[in-house]
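A protein chain is absent from this complex, but the other protein chains hold their places.
After this line comes chain A, so read on.
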Amino acid sequence: MSAQTMTRSADEVAKRRRPGRLKAYNSFRGVMIVAVVLIFLLPLVWMVMASFKTNVDIHDTTKSFIFTPILDNYSHVLGNDSYLNFVWNSFWVAFCATGISLLIGVPAAYSMSRFNMQKSALLVLLARIIPGVSLLVPWYYVFANLGWVGGYGVLIISHMFILIPISVYIMMSFFDSMPLELEEASLVDGLTPIGAFLRILLPLSVPGIATAGILSFIFSWNNFMFALVLSGSNTKTLPVAVFDFVSYASIDWGAIMAAACIMTLPIIVVALFAQKYIVSGLTAGATKG
């Protein structure tokens, strides 16, 4: 509200001074904004269009934008029984890893935020810095000996390695911005500290939890490296399955693009509906200054 009124007054000041120049600036700005959107959307549009083209049309330079759309690529990809299985694998791994990470990460973030446990927080955030490859050899060895490789469990645990730091990081800055008085008031009202956390703070942190959950789900869904090594033929997630698809169908660009679109579609839907949460998750901690 106040930001908008301030902007308006700033614009008005400028308008009074040089009305012609402001108009010129505004149309220049419009053109630039359109250019930015085109730069970032056009490649994605190209991918979607290619997924509806025959391989002949993909090669045809006269059919860049005008062509007869076909569904063959999609029926080819989805006609493969195991493909829906890969979609399910991706969903199940992302769902479990996100759920457990939140269950572990949210209380931890609360403690670290309330009691200023800087050193403990650093331990968890160290997981963000360590290259994922360094986990793969030792854990592959342990999991292989336990006979776990190829199961869902190892995938979920390996994804949690990325998701717990994300959840802790987002939730810490969320709890940091919550007034301490809330908790004190509920303690005065006779709740135990844990009761205050469960009944007062947790319901109020639903937006923060949604933010952490959505970003975690996206990160898990998109993850490639861990599944490349730790998944079996039945537990392959979508990125790995699509990558394998490239190696034996390297010229079938139409089908590859259809597979890529199917993999990206759920994330785009999530992004459209939850953009507010994604933005606040990305900027967690950044805008406190």
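Quick notes on this one:
To be clear about the criterion, a contact is a pair of C-beta atoms (placed from the backbone, for glycine too) under 8 Å apart; a residue touches a chain by one contact, two chains touch by 3 or more; residues count from 1.
The rule we apply is simple: contacts and distances are computed from a predicted model.
Think of the chain that is not pictured: of "Kinase inhibitor", "Carbohydrate ABC transporter membrane protein 1 (CUT1 family)", "3-methyl-2-oxobutanoate dehydrogenase (2-methylpropanoyl-transferring)" or "Polysulfide reductase chain C", UniProt labels it "Carbohydrate ABC transporter membrane protein 1 (CUT1 family)". When the omitted chain is restored, the residue from A:Ile33, A:Leu146 or A:Leu204 that touches it is A:Ile33.
Seen across the whole complex, the unshown chain contacts chain A at 3-4, 6-7, 10-11, 13, 29-30, 32-33, 36-37, 39-41, 43-44, 46-47, 50, 58-59, 61, 64, 104-105, 107-108, 110-112, 114-115, 117-118, 120, 123-142, 144, 157, 160-161, 164-165, 168-169, 173, 192-194, 197, 218, 221-222, 224-225, 228-229, 238-239, 242-243, 246, 253, 256-257, 260-261, 263-264, 267-268, 270-272, 275, 278-280, 282-283, 285-289.
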